[in-house]
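Take a look at the structure below.
Presenting chain A:
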Amino acid sequence: MHADSVPLDARPAVGAGQAVCSAGELRPGQMLPVLADGRDVVVIRTPDGGLHGLEDRCLHCGRRLSHGRLHVAVTATDVGRYEEEQGRFVIKCSGDGYEYDVATGTTLFDSARSVTRVAVREADGAIFVGAPAA
Partner candidate 1 sequence: MRQVICNAADLPAGEMLAANLGPMPIVVVRTEDGQLYGVLDKCLHMGGRLSKGRLQRAVDGRECGEYHEESGRFVLKCPWHGYEYDVRTGATLFDESRRLTTFAVREENGQIVAETNGRASA
Partner candidate 2 sequence: MTAITVDPATSAAPRRGPVFIDTDVHERVDTTSLLPYLAPVWHKYITDYRWVPDRVLPYSQPTAGGLDRLDSLLPDGRPGGSDLGWLTSQLLDEYNVEYAILTGWLNASAFAEGWMEFKTALMSAVNDYQAEHWLEKEPRLCGSVHVNAWDTEGSVREIDRMAAHPGFVQVMLYVGDQPFGHPRYHPIFEAAARHGLVVGIHHSENSPVSMGFGRYFAEWHTLVPQVFMSQMGSLIFNGVFDKYPDLKVNMIEGGFSYVPHFMWHADQQYRQLRHEVPWVKRLPSQIIRDQIRFATQPIEEFTAEQLETLIGQMESDELVCFSTDYPHWDFDSPLEALPPDLNADLAQKIFYDNARALYQRLPAATRVATQGDRR
């Protein structure tokens, strides 16, 4: 699912601990913006099936991360040698291009800067958004 395909006013709006969609609706490589208990959250299903939740707001430009791109993280050990980091995924903001590790919420350029993680879980064939993770 391309995030742009979900108009903001059509976002699921749910209370704390409520299901936001069925498990099958969020396929690998997709993101879902939700309003969970009044909070903007992006639920991410990485291509390897992992499930993550982040506050849906770029630290720098304030745009919704769910409008950005979900990519494999790219690193390098020498100039010109681009290497994908298997199993590590980032959201790249649609505005300023800031990259966030989806598992930690941390920017790739500064380990001291992170968006808040939000607990998400899959149970009974549905995806639930809970309280912010510790």
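Keep this in mind: a residue touches a chain if its C-beta (ideal position, glycine included) is under 8 Å from a C-beta of that chain, and two chains touch if they have at least 3 such contacts; residues count from 1.
Regarding candidate selection, all candidates are chains of the complex that A comes from, given by their letters.
Here the structure is a predicted model, which means the values were calculated and not measured.
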| item | value |
| --- | --- |
| Options 1 or 2: the chain contacting chain A in this complex | 2 |
| Touch list for chain A against partner candidate 2, complex | 60, 71, 74-83, 92, 96-99, 107-110 |
